[in-house]
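Left out: one protein chain. Kept in place: all the others.
Take a look at chain A:
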Amino acid sequence: APLTDTVPPQVVPGADPSARQLCFAWGPAEVLVCETLFGRAGGAGAAARALTGSVAGTGDGAPSSSHVFVVRRDQDIYIHTLRKLFNESHGIFMGLQRSEEELAGKSRKAQLVQVSKNYRSVIRACMEDMHQAAVSTRDPALQSQYSTQVSILSAMELIWNLCEILFVEAATAGPLLLRLLDWVRLHVCDVDSMVREVLSSESPSKHKLFWNVVDVFVLQGRMDEARHLLSKEASANPASMNMYKILDDLMKKMPVPSLGNTQTLTELELKWQHWHEECQRYLQDGTFASNPHMESICKILLGDEDAILEKKELMTTWYHFLVTRLLYSHPTVKPMELRFYAQSSMDLFLGGESSPEPLDLILMAAFEFEMHQVIKECSIVLSNWWFVAHLTDLLDHCKLLQSHNLYFGSNMREFLLLEYASGLFSHHSLWQLGVDYFDHCPEFGRVYLELHIERIPLSTEQKALKVLRICEQRQMHEQVRSICKIMAMKALRNNRLGSALSWSIRAKDAAFATLISDRFLKDYCEKGCFSDLDLIDNLGPSMLLSDRLTFLGKYREFHRLYGEKRFAEAARLLLTLMTAHIAPCSFWMTLLTDALPLLEQKEVIFSAEQTYELMRCLEDLTAGNPDKQKFQDDDVETTKVEMLRLALARNLARVIVKEGTVEGS
């Protein structure tokens, strides 16, 4: 795991290390753990022996609890509803790697912000699906599982959005606050149902939660909506009309930062100061004294921390409190000042009653611009690598992580991408996605890919072809050879010599082509005819891959010529196969036997010179054979040799007569 020093120990449920020693074996993306036969006191050597035994799944006299635990490092990879997230984000990731680094300044930033938004919209879409699934299922266990996933996805999006504002977009004083407000509005949804209930009631102003909703709007800086609600209340209370008008006016006039550069920060601060004083005046002269609701709203407008904190339940989180506080007391907060307000907001909000959750710490780290801390905490807390891998990659493209090198591996981006992609490779179907991630890890990606790709089960030829294509495109010759060999071996076992040969031709594996050619020749010797003629007759240039294959092709050609009664050509070819040493020695006897019917033809086919050569071949074979002893013992062989000698002698006699006659005439 990354940043090892703080990773909490993982407990494997069911394995009891106190009773027996545990052993383990590392896999590409998972660890196998099992209990050994040995108690706590066993020596190192014994443990090593137990390890081999257990991994192999044997082990004599194994105890009753011989479980092997598979410990996966990335659980979420196996959640089916997240496959959409993995697939869609793969597309975004690839787009980002392809994107124009040359784009300057603003347009590059806009591009990166867009990428970040795309990632977030995929998370949201996934969250939506998961939510639908949770609603539609009847199984309570499944339902709670989906709900957990929804909250995890929601937390991921919350963190990502904050990182987008602070790091990717790097919003400056002014716009920063507006972005944070959007962020709070988007993510604090606990009060949404209350808002809906009040707004849809017949007369909202009579609703018991009316003021709560007004407060929610004010706390989130949704002034127009707050004013709209208030106007309803005002029309129901003509007596206090004036008071409403004043508050409405204050809310209307509140200066807010603008996104465009229409006003400078100084202008804004001046206006804001002025407005603040106006609010102060109304509060002090008791304008709202008769209505505690409105008085508290006025206090909020003034940024009164106690008044805001009173609405704790309506804000639900400390970061909402932080943003509300900034809105009403420090609207021009600078990015670097955030950390102070964030820390004090959290302290105030939690009030020592509860300690911060991991999510709080992550957000705090973001507010402190401790990017690495954010990534580290997320790596520890989340049960997937997807989030940190993609976020880190994006931040790296923003050129924010350049300075940071790990004391292991290459750099953080690559480290996390490798972890994520390894997880993908451990999945039955998602391995294809992992390839592209490895491709974009310059230092170790290649090695990882090489190790992982060999472990993909090649269930069909089609799948093998896909894996092979991946290897060929990356010039991974070793893997290409190994895949082709596996497939050729399988085909050979199934007696599919043609398929086997085409696999070894693809890998240009001469040795294997030789092996298969020998199988063909062996078949021929046993059955007396060739199988798979469609292949052998159409070898084409691939015939040159191995000598044996060349011989096979040529030998078949000899048979074709013989079958077509082109004896002279057949004889010449047969002789060449031996004299040019194309045929393996072990096959010479067969070839010589093949010459027999040619020697016995009515018409003389071999010339005198050719006959002498045949004789030399035969003598070479019988003399040079190291198994001479065996040769002589074998009656059939001896008879063959005798028959050949006889046929050759007779042929020689006939050809001398014939050639003599021709010369003589």
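By our rule, a residue touches a chain if its C-beta (ideal position, glycine included) is under 8 Å from a C-beta of that chain, and two chains touch if they have at least 3 such contacts; residues count from 1.
The rule we apply is simple: contacts and distances are computed from a predicted model.
Of the names listed as "Response regulatory domain-containing protein", "NUP43 protein", "Vps16 C-terminal domain-containing protein" or "C2H2-type domain-containing protein", the one that matches the UniProt record for the absent chain is "NUP43 protein". Touch with the chain that is not drawn comes from one residue among A:Gln145, A:Ser383 or A:Ser542, which is A:Ser542. Residue-wise, the contact with the chain that is not shown comes from A:Ser531, picked out of A:Gln263, A:Ser531 or A:Thr590. Residue-wise, the contact with the chain that is not shown comes from A:Gly498, picked out of A:Pro175, A:Pro335, A:Gly498 or A:Pro584.
Annotation for chain A: contacts to the undisplayed chain at residues 80-81, 83-84, 87-88, 90-91, 94-95, 428-429, 432-433, 436, 459-463, 465-466, 469, 473, 494-499, 501-502, 505, 531-535, 538-542.
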